[in-house]
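One protein chain is absent from this view; the other protein chains keep their places.
So, subunit A:
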Amino acid sequence: MTTTLPTTPAASVRRHGHSTVPRSAAMLIMGVSTVYFLLPLWWLFVGATKSREQFTDTQPLWFADLHLFDNVRELVTYRDGVFLRWILNSVAYTGGAALLGTLLAAMCGYALAKYRFPGREVIFNVVLSGVLVPATALALPLFLIFSKMHATNTFWAVFLPSLVNPFGVYLARVYATAGVPDGLLEAARIDGSGEIRTFFTISAKLMSPALVTIFLFHFVAVWNNFLLPLIMLSDERLFPVTLGLYSWNTQVNQVPELRGLVIVGSLISIAPLAVAFLLLQRFWRTGISTGAVK
């Protein structure tokens, strides 16, 4: 997923044209970064196509006999297909949390931008400070809270904390302030539209580029949130794919066969991220630049 990041500055350099950096130098830097970021992916892809024997004694960066399909078959049948279960879990945690989390962040940011009420700035500042608190620091306290309610080792133990996205609130507020004209809301009110209806039918549509951005950020954050499931979950059937592959990887000394499965599994597990990015990348760029101008 990181691979798409460096292309964004490249695009803007090209668009602005009159950059002080000579074009060729910029291209060179971009080329080097592209190789740098793509090389591990290439290694992963090549490694995933090899049989276990050939993995150690053939060139790491070039193909040997094609074994990809056998490897995939072994992966999805290993231990009753627990890998597929992990993928589904990840999709459920990530997709669900990103959708709901985006909605919550959008409503929250919109409310902060468009309604005047006492304590508004205080709340907004608290949210902003939430951006600074790393998710890792919250994992243990969350575990203790969920323990009090006997809710650790459940789907909700990972899902509910993942709904929260302070940066999304910030982004939604900035965007709503700029992108949703007060006059339009006034007009809607005069026409008799309720606040909720106004939000969904008018404001949310105006905010859609920001919503895509928030969704993508959130999607990546939840997909990569490793520590929370590690701490919360002890039932393998609830693991997201990141944690599942990690736990296999820690057993490689004992069960060396797992090394191959971890490599193929990693390749497959980055596919949803790549798909999400390719589909939503365009919106994301618009979203980022919009936020940056304000």
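We adopt the following convention: a contact is a pair of C-beta atoms (placed from the backbone, for glycine too) under 8 Å apart; a residue touches a chain by one contact, two chains touch by 3 or more; residues count from 1.
Going forward, contacts and distances are computed from a predicted model.
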item	value
Chain excluded from display, named as in UniProt, from "K+/H+ antiporter subunit F", "Rod shape-determining protein MreD", "ATP synthase subunit a" or "Sugar ABC transporter substrate-binding protein"	"Sugar ABC transporter substrate-binding protein"
Contact with the hidden chain (one of A:Tyr110, A:Phe146 or A:Phe199)	A:Phe146
Which residue of A:Pro60, A:Gly81 or A:Gly194 touches the chain not shown here	A:Pro60
Residues of subunit A (touch criterion as defined above) contacting the omitted chain	52-53, 55-57, 60, 104, 108, 112, 123-124, 126-127, 130, 140, 143-154, 156-157, 160-161, 163-164, 166, 169, 230-231, 233-236, 239, 243, 246-247, 250-258
